[in-house]
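For this view, one protein chain was removed and the others were kept in their places.
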Amino acid sequence: MIRPKEQVTRPIQYSMLVVLAAALIAPQVVDDQFVVRLAIQAGVFILLASAHNLLMKVGLLSLGPVAFYGLGAYVSAILTTRYEVSFLPAFLAAGIAATVAGWIIGRLTLRLRTAYFVLVTLGFAECFRLVALNWIEVTNGPMGIAAIPPPAPWFTGYLPYYYFILLLVALVLFGLYCIEHSTIGRGMLALRENEMLAQSVGISSFRYMMLAALLSSFIMGLAGSFYAHFFQFLGPEILVFDLTITIVVMVIAGGRATLAGPVLGAILFTVLPELLRTAQEWRMAIFGLLLMIIMLFMPDGIFPTLHRLALRLIRDRLQRRSQTDAISTLDSELQVLTERKLTLNNELHKALSGTFVTDGSHLSRSNHVGSRVRLRDRSESLLVSKDLCVYFGGVHAVERVDLEVKAGEVLAIIGPNGAGKTTMLNAITGFGPITSGKIWYQDKILNKLQPDELARQGIVRTFQQTSLFLKVSVRDNLVLAHTGSEQATLYTSLFRRDLSRQIQQEAEVMADCILEFIGLKSYGALRAGKLPYGSQRLLELGIALASQPQLLLLDEPAAGLNPAEVNDLISLIGWIRDEGITVVLVEHDMKLVMGISDRVVVLDDGKKIAEGSPDEIRTDDRVIEAYLGKRSEHAPNIES
Amino acid sequence: MSLKPIWESAVSMLQISKVDVYYGNVHALKDVTLHVNEGELVTLIGANGAGKSTVLKTLSGLVEPRHGEITFLGQRIDGRSVAEIVRRGLVHCPEGRRVFPDMTIGDNLDMGAYSRSDKDQITADKTCVFDLFPILKERFHQRAGNLSGGEQQMLAIGRALLARPRLLLLDEPSLGLAPILVEQIAEIIRALHLRGTTILLNEQNAEMALRLADRGYVLETGRVVLEGSSKDLFQNEHVKKAYLGG
Partner (left out) sequence: MVGFLQHLLNGLLIGGIYALMGIGLTLIFGVMNVVNFAHGQFYMLGAFAVYTIFTLAGVPYPMALIISALLVGLLAAIIERLLLKPIRNEPIDVSMLATIGLSIFLANMVQIIWDPTPKDIGLPFPLQGIQVGPISLTPIRVFVLVSALLIIVASHLFLQRTRVGKAIRATFQDREAAALMGVNIDFIYTFTFSWGAGIAALAGGLLAPIFQVFPTMGAIVTAKSFAVVIVGGLGSFPGAILAGLLLGVAESLGAAYISSGYRDAIAFILIIVVLLVRPTGLLGKEGRVG
């Protein structure tokens, strides 16, 4: 759930305050210095685990956290011991140094895929450790740096450190909380759930991942500096792989991508080794065994599992019953679509033009959300490709294709499998390569742009295979899709929470309008994965609409739909066109193509073999021979 | 609403009785009963998500029914392993073709015969498949991933035939194919039927399915809502409106 109900957030907020108060008072009450020291350690790990978790939030699994932590520690230690810089600047320098390192490594590695990314980050961490070990002039090698001064002369005993780390933890967790409930948080969720889909609606994978990497390394750098000044000695042994493992275990066993999971994991796995200390040589063996057991029985992590159990005890039965009822009435809903023509047209118009009526008053779209749809002159060319060639896998997939898409039309691209239709679509939307040739969009050359950049310019596509944010509700799918057109800055997330809330409200209102348009209003709360197939395809269309497209490219939207559903799709596309959106269809279903297209382009074997109105194409000999076949059930006898 | 069959029932090969299938909490098949006689071509029609694929997956053993019985050649097969069901002669040619892309045509066909051990018969069967699909013989050493959609569909069917099926389950053979290829595949299916292969066909393209089939069942939201001869179904008002586009 993107926004939990009010009844849930209030108690959580109060209990957080209680916990904070308890943490503030605790060391005054608890006399044991050992426990305070343990708490400080736990605090450092909470920072590290939460920072590492940021990467998990965007779907990145890194094994390199020690590099940033260690860098921060070393920078801070060296500055204060050798150059006599005072603590605060050294502390900040540590954070900045780590951030810069994060930026460099991010630029190099973020475009790699999962398993590769994991191991390259590991590689960097290991290299860093070896540098720390061998570059004796700077780091003192295995001897380490000693006599690191405390943050201030009055930092005696454990208490000042305890409150310092408590302050850091509170600030960081609060910041992460704000981010989670802002545009950035939603963008990260979208990327984590379905990266390709997120990109297609304008959410920049690279930008969010980089942001996560920078924030994460910054926090780790600060934590490293704290550690150096707390422990007052620093050697390369803090950079061992074991530490990385510990952090990763804390995050994943605690519950990845959640806010509380890493906190829980950090506390648990700081305390656990202490409890096991009596077991001596069996300590690590038991630790390994415990890890295996947790993964076997709580693969989501401890926190999410407990959370789920709690929910099940409280409200599961009621919710489940209403969901199954929802599914069985879904089909009858769809058949009533044609009767609701007029209101639906309105809904789409409202969603796209930016005037909503909420609570009885007009709410015009704030300038934080772009509105790109405008009615245009029909003869204007929106997209032009010239001599487009795509050559990969040893095949000329697209060969010298000239294509022109006029503003406001519905253009269908048909042709046999392997003709190059999807390849062409991929090339236009940035999901596939272009070997040579040019593509212009509104007189600007398109060639090297990423899919998310193209989407923000208004070029949005759907996919052949069902592509949704499956684990999220139907309504939230649309809210997430809207994120791509929101202006997302860290500043807004952290310091303008009122604005974040307003943006979210607008997104939700728009989502409701689109839900109404595609006919899934009653299923807003249902998990997208549970929708029947036809409704999932409609939701995909809704997602594309939510990102404010000017040019909408649909990849086989009729695949798997029966004739009645295809009829509905024809109506929907018609209304979309009426709103000024240009539509390009890649299709096999002749009924859809003949029913809604203004023009048709036929590809065969990578080349364009015909172009014209639907009637012209239907009777074209070359097309019949290559594609339609003699039995023209696709001929116009749709009268019964 | 059910149309009664008007012919004598022949030898029953497959009998599904009151089967319920769940995916987690979702009730995918509700109280489904249907049968296939030897030599017939029976088709399942319905929207995507109506449960047609689930029926086939339940038959081939990929999914287990919660209630109900499935009898094949006189023996219960519900709850049995996929490998065993294949050995008994119930072969599922899956939706989307699913050929092994990095293996040659020859290796793909070998995989079809994985559950068999009669080497000579396998070689003879391969020859039969090449007679049926000469283009596969032409491209014998090619990677299956490099074949076109239509060729892959032929390979998938050929691969299924190499398991010596008594009953062949064809799952959406026309999916994603150009209209001209759809014709070709329909011809091949008709040829197989005429040679005596018993077939249970899933098809989105209801028109093609009913032209080929002897009988059919219509599934909606996991239930069988109509059954009858293909001729009767062709003329049924509901079928015409919902599935034949007219």
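Chains here go by letter, A and B, matching the order in which they are written, and residues are numbered from 1 within each.
Assume contacts are C-beta pairs under 8 Å (C-beta built on N, C-alpha and C of every residue); 3 or more make two chains touch, one makes a residue touch a chain.
On a predicted model such as this, the values are computed, not experimentally measured, just so you know.
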TODO: Quick one: jot down which shown chains the absent chain touches.
DONE: A, B
TODO: Out of A:S15, A:Q33, A:N134 or A:Q487, point to the residue that touches the absent chain in the complete complex.
DONE: A:N134
Open item on the list: For the chain left out of this view, which of A:V85, A:V118 or A:I624 touches it?
Closed with: A:V118
Task: Identified contact with the non-displayed chain, of A:I12, A:V30 or A:I245 - done: A:I245
- [ ] With the full complex in mind, choose from A:F287, A:W440 or A:Y533 the residue touching the hidden chain.
- [x] A:F287
TODO: Return the single residue from B:Y22, B:F100, B:F130 or B:F234 that touches the missing chain.
DONE: B:F100
Task: subunit A residues that touch the omitted chain in the full complex - done: 61, 108, 111-116, 118-120, 122-124, 126-127, 130, 133-134, 241, 245, 248-249, 252-253, 256, 281-282, 284-285, 287-292, 294-296, 299
Task: Where the missing chain touches subunit B, by residue - done: 60, 62, 81-83, 86-87, 91-92, 94, 98-103, 107, 110-112, 114-115, 159, 163
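In this text, only the chains that are shown with their structure count from here on.
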- [ ] Would you kindly tell me how far, in whole Å, the mean C-alpha position of subunit B lies from that of subunit A?
- [x] 39
Task: subunit A contact footprint on subunit B (complex, rising order) - done: 25-27, 46-49, 148-150, 175-183, 204, 206-207, 220-221, 240-246
- [ ] Write out the stretch or stretches of subunit A touching subunit B in their complex.
- [x] 320, 324, 327-328, 331, 415-418, 530, 532-534, 556, 559-567, 588, 590-591, 625-631, 633-634, 638-640
